[in-house]
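Missing here: one protein chain of the complex. Every other protein chain is in place.
By written order: A and B. Residues from 1 in each chain.
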Amino acid sequence: MILRGAPILSVGWLILITIVAVGAPVLAPLDPQQPLGPPLSYPAQASFLGTDSLGRDLLSRLIFGTRFSLSIALLASAITISVGTLFGLTAAVFPGLFDRIMLWASNTLLAIPGLLLAMLVVARTGTGLASVVFAIGIGGIPGFLRLSRALFIQIRSQAFISSAVALGGSKLWIARFHILPNAGPRYISISTIHIAWAFLGATSLTFLGFAGDPSIPEWGSMLNTGRSFLNQAPHLAILPGFAISATIMAIQSLGRWISHISDPLDAGWRSSQSGNRNR
Amino acid sequence: MFTFPSIFRPLWKAGHRVPFSLALLVGLLLSACSSMEEPLSIVYGLTLAPSGIDPHINASAELGIPLSSVYDTLIYQNPDSGEFVPGLAEKWTISEDAKTYTFYLRQDVIFHDDTAFNAAAVKANIDYVINPDHLSQKARFMLGPLERIEVIDTFTVVFHLREPFAPLLDSLAQVYLGMASPSALEEWGPGDYQFHQVGTGPYRFVEYVVNDHITLEKNPDYAWGPEFFNNKEAQIAKVIFRFYEDSATRSVALESGEVDIIGELPPQDAQRLAALEDFDLYPIPIPGQPLQYFFNVEVEPTNDLQVRQALLQAVDRQFIVETVFGAFSPVAEGPLTNDHFEDIVLDPYTSYDPEIAGELLDEIGWVIDEDQGYRLRDGEILALHLIVPSWGSNPEVGQLISAAWENIGAQVTLEVAPGFGKLREAQGEGNYQAIGLNFFGTDADLLRSFYSTDGLFNWSGVQDSRVEQLLTQASQATLDPDRRVKLYQELTSLIHQEALLLPIRDYVNLVAARSSILGLRYSSQGWFPYLIDLQFAP
Partner (left out) sequence: MVPLPYRPSIRAVKLMDNRGAKAISKKMLDGIFTVFAAVSVVFFSLRLAAGDPLEILLSQGLATRAQIEELRVALGLDRPLFSQYLDFLRSLLRGDLGKSLYTGRPVISLIKEQYPQTIELAFSALLFAIGLGLVLGVAGAILKQSHIGKIAEFIANVGISLPVSFTGILALFLWLQALHWATLEALLLSLKDLLLPALILGFASAGALAKVVQSGLAGSLREPYMLAARARGIRPRWRFIWHALRPSLPPVLSIAALEAAFLFSGTVITETVFARPGLGRMLVNAILQGDYAIVQGIVVLAAALYVFTQALSEILSIILDPRLARQQ
């Protein structure tokens, strides 16, 4: 049974937030942007979790927040993973100058603190959710490039690639039909874990106030606004903070599980080697 | 003093604290120290660690809180009457053409480093400020069209202006143009001087440790204060200023006894402290401009007066002020704050009425489209781009304004500009319908850079010859205060008629102090306390 040891709790949480994200307009009881009364009111019938610091329904904001936070992370990861894979694969197939340039460039960029890199991008493009997607998408490339390159090179060095070369396969053909498919579960694993990093990075940027419009319900911005009210209404910060943390942990444990079933000894630490740089 | 294992010694020296297990120990020691402090000192909580505290060079209001008591100014403004009274200058005369100011200085004043105060010292100070290499951020511009300083004799000094400049006296009464010891200025120069400040005031500057504290000590020789000081000399031997950037911890610091006076409390905390017996709350109005948003008259659809009027009526300013600022803030009624400029700001703004707002828009063809849920005219959506600064409650207020406009059928994009650069950039591009910014100040000439056609902060894009004329007259043609008030009244009602501005709230600094401390009063600017008048309850 392939699902043995699958992190049921994590998968359940991810399914739940996906449903909530898709169905937000139907599920949310109230408009997340219109104030409905006095601020910081306690849970009542009209408002299940009470109101936030500007008198808006907290539950509706959390529900819509799922949609915004998830899509930012997924879009950013799409940029990183596609560009990173393209370069990583090319570097693995053309081991000469191109590979060296790629390796050197990503090493240089990794020497600049990641958040700084992202902030520089935002300084250029202005605040806003699109800028955050762009900044996290670009900022993740050097790290993902290194990981995917290492994986592809490992596969390239295996015997069946040599036989493919001996058979006269073109480099493109080898890359497309031999390296990529054989990267399989481990490639999926590093990509999955990368999504967790992107999620963390994106919510960190919005936490720092780079979302542009704070009335957009997004978990990172909500955590940021909520922290001013730790004395009076701690749940304003704790609920979105919990949602962010649970999502990151769920995605990561899913990634680790995929990595574990594909390569029991590796245990997945390599994929998380890049560590949490959003501090 | 006990000794640390040698490996920790550099850290102890560098950071004043030691990691981990030692932190607990040090914490205990610190708490022991603070409870043993001598009774004649107080701790005043500042709210942000400024990037520099040289009043001639840096611009923050925060630096004036301690330094207003280190420096005297040539003249003072009596906070009760608003009149300008003698300070280091015994008297002054202004020439007929209002371009020459002559100051006759006191002859008994010495700086904390025993340098004598005289006309040459005044010239040295002003020259230091206007030196372009020194990059003065505020003081230099407060002098307006100053041409040069002339020393007539030891105690007479003349300011020559290129053209008349009514706000000059107001500028000279502020700490940014306070008189520093010329020998100290020369010895340290810009950058280092801020750590070695020397003035003539009731307190002398002892030390400034970046991010940590500023210490002042009583100046026992002080005998030249303006007449409105209640005390002839300082009553409290030592005042220490510490920084509390995190607003949530300010009331904690006050209640735990770590500080005796602290400002900029969050409204909820202020309300709670006001009810306690051990603390007094001082809501201090800060004069200048209210929290305000300009309509851009150069772009669709806010180029239409009726749209602007509708947008004004759509916003419940009372609700916004109550939600964001609690009970202590007045709703703003004009381009200047009510408390300080009560002669200028006369008629209140139109009251909140979303239905009238909707009718106004209907009249000119912006009608709700049921499919999209927004107002449309000729197939175009009523789209508004609102840009607000990231500081001073602007993001919260911006969200409520944006919700209010959405409520009457506009499609609002709210953008929080994370720094001044983005605001300027947006102004350059001009693609906004409304934008926020406000400054503090005690002279109404503040309005000039906001409403004059080529004003640096002309966010509305207003180009009106009537406005221009009023502004120039008020700053150049007359020094008569009554005449100036008349001119500014006219300007205010023009701004009002043209619906150029959405004013929200006059700034009030919520200061709380231990009730054993008496005599806390502030200068006309609102931020700066007269430390000399502080004393302990008997």
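Quick note on the criterion: a contact is a pair of C-beta atoms (placed from the backbone, for glycine too) under 8 Å apart; a residue touches a chain by one contact, two chains touch by 3 or more.
These numbers come from a predicted model, not from an experiment.
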### Message
I'm checking contacts with the chain that's been left out. Which of A:11, A:78 or A:119 qualifies?
### Response
A:119
### Query
For the full complex, which residue in B:93, B:107, B:154 or B:256 touches the chain that was left out?
B:256
### Message
Could you pull out which residues of chain A are in touch with the chain that's been left out?
### Response
107-113, 115-116, 119-120, 123-124, 196, 200, 203-204, 207-208, 220, 223-224, 226-227, 230-231, 234, 237-238, 241-242, 244-245, 248-249, 252-253, 256, 265-267, 269, 272-273, 275-279
### Summary
Residues on chain B facing the left-out chain by the touch rule are 11, 14-20, 23-24, 26-28, 30-31, 34-35, 49, 51-52, 57-60, 132-142, 190-191, 210-211, 244-246, 248-249, 252-253, 256-258, 418-422, 424-425, 439, 446, 449, 454, 456
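Note that in this section only the chains that are shown with their structure count from here on.
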#### Entry: Where chain A and chain B are represented by their mean Cα positions, the distance between them in whole Å
42
### Contact footprint of chain B on chain A as seen in their complex
33-35, 38-39, 53-55, 126-128, 209-210, 212-215, 227-228, 230-232
### Task
Within their complex, state which residues of chain B touch chain A.
247-248, 266, 268-269, 319, 322-324, 390, 395-396, 398-400, 402-403, 406-407, 413-418, 422
